[in-house]
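Below is one structure, written out as structure tokens; comments come after it.
A single protein chain has been omitted; all remaining protein chains appear in their positions.
And now, chain A:
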Amino acid sequence: MNLAQNKAASQSQKLMVFVLSMALYGLATLFTELIPSFQVGIVEFSVEYFLFIPLTLAMLFDPMSVALGAATGELVFSEIMLGQFGGLGELEKFITVTIGVYVAGRMVKDPKNLKMVGLAAITGTALQLMMGTVVDILKVQLAVEDFEAVAGLPASVFVTEGFAFLNDLLFSGILFCLLPTLFLVPKLNGKIEPLLGMRPRSEQTLSGLDLKLVLGCVAGFAAACLAELLATSGTALIEWEADWAGSQTVLWIGIVVASIVAVLIFQIMRRQAGKERA
């Protein structure tokens, strides 16, 4: 066993970790989607987060594979299988879960150090929740036109979202992310790695927070912000075009033309596909 061999997991081992994290987190999110939450007063008690599963796995295996697997698992099991795929909103969830889990996984150098495990677990959860909150607020602002003009809406959105964030972090975050991770990581460490044919994580197999990680996170945040900005300017563009079109009839003619063009494009695509096959 030379050092180079321990350092990085092989491609097939990465695929194993991906499949493992996908199946487990997918199953967990499926349950949370099906189990209704219950509210006591204004405080919502929901088993919202089984995030402890990818958090635990990310601290033991290659964090990137675990993060991608968890995000894919959530997408496939709880959204696509139940038919609750929400389009653009799912992309945001995908990115936030990936970043949160990845950062938490990279923070832990030694799974035996429980202080670091706990800190990483709560940091990852907070990161994921915070990004989700920001995106949620922006989404309502985009969907409701004249957001500021509607009486009471801006304040209520900020308050509900802010409250939901704190509530999730303090309740779900501690009970369903921090404590189970602290329970599972030491128990699984050294037991689960041999099952996938790997060595347990130690100081040599992973360097902790380094420059590359910081750069990657900055790039990820930039990508998320860019996506938001694009979405914002996108609405402005469409609004402006509608203004220019002016009357309703022109708009409808536009829609009809667009649909005819779409059908034509499909025909051409089909023909192209047919040619390729022939």
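The rule we apply is simple: contacts are C-beta pairs under 8 Å (C-beta built on N, C-alpha and C of every residue); 3 or more make two chains touch, one makes a residue touch a chain; residues count from 1.
We adopt the following convention: contacts and distances are computed from a predicted model.
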item: Which of "Prokaryotic ubiquitin-like protein Pup", "Energy-coupling factor transporter transmembrane protein EcfT", "DyP dimeric alpha+beta barrel domain-containing protein" or "Cytochrome bc1 complex cytochrome b subunit" matches, in UniProt, the chain that is not displayed; value: "Energy-coupling factor transporter transmembrane protein EcfT"
item: Option from A:76, A:116, A:134 or A:174 whose C-beta touches the chain left out; value: A:76
item: Hidden partner chain, residues of chain A it touches; value: 11-12, 15-20, 22-24, 26-28, 30-31, 33-34, 36, 47, 52-53, 56-57, 72-73, 76-77, 79-88, 140, 142-146, 150-153, 155-157, 159-160, 175-176, 179-180, 183-184, 187-188, 191-192, 195-197, 234-235, 238, 248, 252, 255-256, 259, 262-263, 266, 270, 276-277
